[in-house]
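So, chain A:
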Amino acid sequence: MTLRLEGIEAAYGLSQVLFGISLEVPSGRLVTLLGRNGMGKTTTVRAVMGIVPIQAGRVHFDGRALHGLPPYRVARAGLGVVPEGRQVFPNLTVRENLVATAANRRRAAEPWSVARVFGLFPHLAARARSLGGTLSGGEQQMLSIGRALMTNPALLILDEATEGLAPLVRAEIWGCLERLKQSGLSILLIDKHVEAVTRLADHHYVLEKGRVVWDGTSVELRARPDVQHRYLGV
Partner candidate 1 sequence: MAEPLLAVRGLTKRFGGLVATDRVDLEVADGETLAVIGPNGAGKTTLIGQLSGDLVPDAGTIRFAGEDVTALPAPTRSQRGLARSFQITSIFPEFTALDNVALAVQAHAGHSFRFWTPARAERALREPARATLEQVGLGARAAVAAGTLAHGEQRQLEIAMALATRPRLLLLDEPVAGMGADESQRMVQLLRALRGHHTIVLVEHDMDVVFALADRISVMVYGRVIASGAPEAIRANAEVRRAYLGEEIPA
Partner candidate 2 sequence: MRSARALTLLAGFLVLGLVPVVAALANQPFYLDLFRRIMIFAIAAVSLDLILGFGGMVSFGHAAYLGIGAYAVAIPAFYGIHSGLVQWPLALALSGLAALAIGAVSLRTSGVSFIMITLAFAQMLYYLGISINAWGADDGMRLARRSQFGGVVDLANAYVFYYVVFGVLVALLWLGHRLIHARFGVVIRAAKSNEPRMRAIGFATFRYKLAAFVIAGAGGGLAGALLTNQTEYLTPSYMHWTRSGDIMVMVILGGMGTLYGPVLGAVAFLLLEDILSAWTVHWQVVLGPLLVLVVLYARRGLYGLLPGAGARDG
Partner candidate 3 sequence: MAHLHPPTRAHADPGQRQLRRLDGVLESRRLPAASIRTTQWPGMRRTKEVTVRQLRIVLVLLLIVGLFAGQAVLAAEPVKIGFITSLSGPAGIIGKHMKDSVELALEHLGRKVGGLDVEVIYGDDQRKPDVGKQLADEMLKKHKVNFVSGIIWSNVMLAVAPTVTGAGTIMVGTNAGPHELAGKMCSELYFTTSWQNDQTPEAMGKYMQDQGLTDVYAMAPNYAAGKDMVSGFKRYFKGRVVDEVYTKLGQQDYQAEISQLRGKNPKAVFVFYPGDMGIQFLKQYAQAGLREQIPLYSVYTVDEISLPAVGEAALGNYETRYWSPDLKNEANAKYVGDFKKKFGYTPSFYGAQSYDGILLIDSAVRAVRGDLGNKKGMVAAMRKADFRSTRGKFSFNVNHTPIQNFYLLRAVKGAGGDMEMQIQKTVFENHKDAYYQECPMKW
(Lines give C-alpha, C1' and ligand atoms only; values in the text may rest on other atoms or scores of the structure.)
Protein backbone atom coordinates (compact mmCIF):
# COMPACT_ATOMS: atom_id res chain seq x y z
CA MET A 1 0.00 0.00 0.00
CA THR A 2 2.88 2.29 -0.72
CA LEU A 3 2.43 5.37 -2.89
CA ARG A 4 5.49 6.08 -4.99
CA LEU A 5 6.07 9.08 -7.27
CA GLU A 6 8.97 8.98 -9.70
CA GLY A 7 10.04 12.07 -11.61
CA ILE A 8 6.62 13.65 -11.99
CA GLU A 9 6.46 16.58 -14.39
CA ALA A 10 3.32 18.56 -14.99
CA ALA A 11 2.28 21.86 -16.55
CA TYR A 12 -0.67 24.19 -16.80
CA GLY A 13 -0.87 25.05 -20.45
CA LEU A 14 2.55 26.26 -21.43
CA SER A 15 4.02 26.93 -18.02
CA GLN A 16 5.58 23.92 -16.40
CA VAL A 17 4.99 23.67 -12.67
CA LEU A 18 6.50 20.35 -11.61
CA PHE A 19 10.02 19.44 -12.63
CA GLY A 20 10.45 15.84 -11.57
CA ILE A 21 8.93 15.17 -8.18
CA SER A 22 9.86 11.88 -6.54
CA LEU A 23 8.57 10.84 -3.17
CA GLU A 24 7.17 7.91 -1.26
CA VAL A 25 4.40 7.40 1.26
CA PRO A 26 4.96 4.02 2.87
CA SER A 27 2.04 2.01 4.10
CA GLY A 28 0.61 3.26 7.36
CA ARG A 29 2.84 6.32 7.53
CA LEU A 30 2.11 10.02 7.65
CA VAL A 31 4.22 12.00 5.20
CA THR A 32 4.11 15.74 4.63
CA LEU A 33 4.67 17.95 1.66
CA LEU A 34 6.00 21.33 2.78
CA GLY A 35 6.83 24.56 1.01
CA ARG A 36 5.67 28.07 0.44
CA ASN A 37 2.62 29.01 -1.60
CA GLY A 38 2.89 28.29 -5.30
CA MET A 39 5.75 25.82 -5.05
CA GLY A 40 3.78 22.99 -6.63
CA LYS A 41 2.35 21.14 -3.62
CA THR A 42 -1.25 21.33 -4.79
CA THR A 43 -0.20 20.57 -8.35
CA THR A 44 1.54 17.45 -7.08
CA VAL A 45 -1.71 16.33 -5.49
CA ARG A 46 -3.66 17.14 -8.64
CA ALA A 47 -1.13 15.27 -10.77
CA VAL A 48 -1.34 12.19 -8.56
CA MET A 49 -5.11 12.29 -8.73
CA GLY A 50 -5.05 12.56 -12.53
CA ILE A 51 -6.71 15.98 -12.53
CA VAL A 52 -3.65 17.60 -14.06
CA PRO A 53 -2.14 15.48 -16.81
CA ILE A 54 1.28 14.08 -16.02
CA GLN A 55 3.76 14.82 -18.79
CA ALA A 56 6.54 12.64 -17.53
CA GLY A 57 7.15 10.32 -14.61
CA ARG A 58 5.26 7.54 -12.91
CA VAL A 59 2.88 7.07 -10.03
CA HIS A 60 2.51 3.70 -8.41
CA PHE A 61 0.24 2.69 -5.59
CA ASP A 62 0.30 -0.75 -4.11
CA GLY A 63 2.23 -1.86 -7.16
CA ARG A 64 -0.33 -0.51 -9.61
CA ALA A 65 0.48 2.20 -12.13
CA LEU A 66 -1.83 5.20 -11.66
CA HIS A 67 -0.28 7.70 -14.07
CA GLY A 68 -2.47 8.36 -17.08
CA LEU A 69 -5.62 7.10 -15.38
CA PRO A 70 -8.67 9.37 -15.10
CA PRO A 71 -9.32 10.73 -11.59
CA TYR A 72 -12.10 8.30 -10.81
CA ARG A 73 -9.85 5.32 -11.47
CA VAL A 74 -7.16 6.78 -9.25
CA ALA A 75 -9.70 7.28 -6.50
CA ARG A 76 -10.97 3.76 -6.93
CA ALA A 77 -7.44 2.46 -6.51
CA GLY A 78 -7.73 3.61 -2.90
CA LEU A 79 -6.74 7.26 -2.78
CA GLY A 80 -9.04 9.60 -0.89
CA VAL A 81 -8.54 13.30 -1.38
CA VAL A 82 -9.33 16.27 0.86
CA PRO A 83 -8.67 19.09 -1.56
CA GLU A 84 -7.37 22.57 -1.06
CA GLY A 85 -10.21 24.88 -0.09
CA ARG A 86 -12.30 21.91 1.15
CA GLN A 87 -14.55 21.93 -1.92
CA VAL A 88 -17.54 20.42 -0.21
CA PHE A 89 -20.61 20.33 -2.41
CA PRO A 90 -22.37 23.51 -1.32
CA ASN A 91 -25.78 22.49 -2.64
CA LEU A 92 -25.83 19.12 -0.87
CA THR A 93 -26.60 18.58 2.78
CA VAL A 94 -23.91 17.28 5.12
CA ARG A 95 -25.36 13.80 5.00
CA GLU A 96 -25.64 13.92 1.21
CA ASN A 97 -22.06 15.11 0.91
CA LEU A 98 -21.02 12.03 2.81
CA VAL A 99 -23.28 9.58 1.03
CA ALA A 100 -23.09 10.81 -2.58
CA THR A 101 -19.68 9.41 -3.43
CA ALA A 102 -19.43 6.81 -0.68
CA ALA A 103 -18.13 3.41 -1.70
CA ASN A 104 -16.33 0.42 -0.33
CA ARG A 105 -14.60 -0.85 -3.41
CA ARG A 106 -11.74 -2.47 -1.59
CA ARG A 107 -14.11 -4.30 0.71
CA ALA A 108 -12.81 -2.86 3.94
CA ALA A 109 -13.78 -5.02 6.85
CA GLU A 110 -15.08 -2.12 8.87
CA PRO A 111 -16.30 0.33 6.26
CA TRP A 112 -16.88 3.94 7.13
CA SER A 113 -20.47 4.92 7.72
CA VAL A 114 -22.20 8.20 8.30
CA ALA A 115 -22.47 7.27 11.95
CA ARG A 116 -18.76 6.54 12.19
CA VAL A 117 -17.89 9.87 10.59
CA PHE A 118 -20.23 11.61 13.01
CA GLY A 119 -18.43 9.72 15.77
CA LEU A 120 -15.14 11.11 14.55
CA PHE A 121 -16.54 14.63 14.12
CA PRO A 122 -19.41 15.11 16.58
CA HIS A 123 -19.76 18.69 15.32
CA LEU A 124 -21.06 17.42 12.02
CA ALA A 125 -23.80 15.27 13.47
CA ALA A 126 -25.69 18.31 14.67
CA ARG A 127 -25.59 19.80 11.20
CA ALA A 128 -26.46 16.69 9.23
CA ARG A 129 -29.32 18.38 7.41
CA SER A 130 -27.58 21.68 6.72
CA LEU A 131 -26.33 22.52 3.24
CA GLY A 132 -22.60 22.21 2.79
CA GLY A 133 -22.35 25.82 1.73
CA THR A 134 -23.72 27.08 5.03
CA LEU A 135 -21.12 25.40 7.24
CA SER A 136 -18.30 27.23 8.93
CA GLY A 137 -14.78 26.72 7.62
CA GLY A 138 -13.92 24.16 10.27
CA GLU A 139 -17.10 22.21 9.73
CA GLN A 140 -16.51 22.21 5.99
CA GLN A 141 -13.03 20.85 6.60
CA MET A 142 -14.36 18.04 8.74
CA LEU A 143 -16.99 17.29 6.15
CA SER A 144 -14.39 17.17 3.42
CA ILE A 145 -12.34 14.69 5.45
CA GLY A 146 -15.41 12.66 6.25
CA ARG A 147 -16.40 12.61 2.61
CA ALA A 148 -13.00 11.24 1.63
CA LEU A 149 -13.16 8.63 4.38
CA MET A 150 -16.53 7.45 3.12
CA THR A 151 -14.78 6.20 -0.02
CA ASN A 152 -12.82 3.89 2.32
CA PRO A 153 -9.39 4.85 1.02
CA ALA A 154 -6.11 3.19 1.85
CA LEU A 155 -4.33 6.52 1.54
CA LEU A 156 -5.68 9.89 2.52
CA ILE A 157 -4.34 13.05 0.88
CA LEU A 158 -5.02 16.31 2.67
CA ASP A 159 -4.20 19.62 1.00
CA GLU A 160 -4.03 22.48 3.53
CA ALA A 161 -6.53 20.87 5.83
CA THR A 162 -6.05 23.41 8.62
CA GLU A 163 -5.71 26.61 6.65
CA GLY A 164 -7.65 29.54 7.99
CA LEU A 165 -9.01 27.62 10.92
CA ALA A 166 -9.13 28.62 14.53
CA PRO A 167 -6.43 27.00 16.71
CA LEU A 168 -8.84 24.76 18.57
CA VAL A 169 -10.29 23.45 15.34
CA ARG A 170 -6.84 22.88 13.96
CA ALA A 171 -5.95 20.90 17.02
CA GLU A 172 -9.07 18.81 16.61
CA ILE A 173 -8.19 17.99 13.03
CA TRP A 174 -4.62 17.07 13.86
CA GLY A 175 -5.87 14.89 16.64
CA CYS A 176 -8.16 13.14 14.27
CA LEU A 177 -5.35 12.58 11.78
CA GLU A 178 -3.35 10.97 14.51
CA ARG A 179 -6.16 8.56 15.25
CA LEU A 180 -6.56 7.76 11.56
CA LYS A 181 -2.88 7.05 11.28
CA GLN A 182 -3.06 4.74 14.24
CA SER A 183 -5.88 2.88 12.53
CA GLY A 184 -3.40 2.03 9.76
CA LEU A 185 -4.33 4.62 7.16
CA SER A 186 -1.49 6.11 5.11
CA ILE A 187 -1.61 9.90 4.94
CA LEU A 188 -0.02 12.49 2.69
CA LEU A 189 -0.40 15.88 4.33
CA ILE A 190 0.19 19.40 3.08
CA ASP A 191 0.25 21.90 5.89
CA LYS A 192 1.97 25.16 6.74
CA HIS A 193 2.18 24.59 10.46
CA VAL A 194 5.60 23.04 10.57
CA GLU A 195 5.74 22.90 14.34
CA ALA A 196 2.54 20.92 14.58
CA VAL A 197 3.20 18.51 11.75
CA THR A 198 6.66 17.56 12.91
CA ARG A 199 4.92 16.06 15.92
CA LEU A 200 2.60 14.01 13.70
CA ALA A 201 4.60 13.03 10.69
CA ASP A 202 7.19 10.39 10.00
CA HIS A 203 8.81 11.98 7.00
CA HIS A 204 8.83 15.36 5.24
CA TYR A 205 9.43 16.52 1.69
CA VAL A 206 10.14 20.20 1.05
CA LEU A 207 9.20 21.63 -2.35
CA GLU A 208 10.67 24.65 -4.02
CA LYS A 209 9.63 25.66 -7.52
CA GLY A 210 8.39 22.27 -8.53
CA ARG A 211 11.33 20.28 -7.14
CA VAL A 212 11.98 18.36 -3.95
CA VAL A 213 14.81 20.32 -2.36
CA TRP A 214 15.00 18.52 0.97
CA ASP A 215 13.56 15.51 2.64
CA GLY A 216 14.02 13.87 5.99
CA THR A 217 12.46 12.84 9.25
CA SER A 218 10.88 15.15 11.78
CA VAL A 219 13.97 14.99 13.92
CA GLU A 220 16.13 15.97 10.97
CA LEU A 221 13.80 18.82 10.04
CA ARG A 222 13.85 20.20 13.56
CA ALA A 223 17.60 20.18 13.38
CA ARG A 224 17.62 22.30 10.25
CA PRO A 225 16.37 25.82 11.04
CA ASP A 226 18.06 26.96 7.82
CA VAL A 227 15.80 24.71 5.77
CA GLN A 228 12.81 25.87 7.75
CA HIS A 229 13.65 29.48 7.21
CA ARG A 230 14.76 29.37 3.62
CA TYR A 231 12.02 27.20 2.16
CA LEU A 232 9.23 27.46 4.63
CA GLY A 233 9.53 31.06 5.84
CA VAL A 234 9.45 30.04 9.48
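The rule we apply is simple: a contact is a pair of C-beta atoms (placed from the backbone, for glycine too) under 8 Å apart; a residue touches a chain by one contact, two chains touch by 3 or more; residues count from 1.
Candidate selection criterion: all candidates are chains of the complex that A comes from, given by their letters.
Because the structure is predicted, anything quoted here is derived from the model rather than measured.
With chain A as reference and 1, 2 or 3 as options, the touching candidate in the complex turns out to be 1.
Per the touch definition, chain A reaches candidate 1 in the complex via residues 13-15, 36-39, 133-134, 137, 163-167, 170-171, 192-193, 195-196, 208-209, 230-231, 233.
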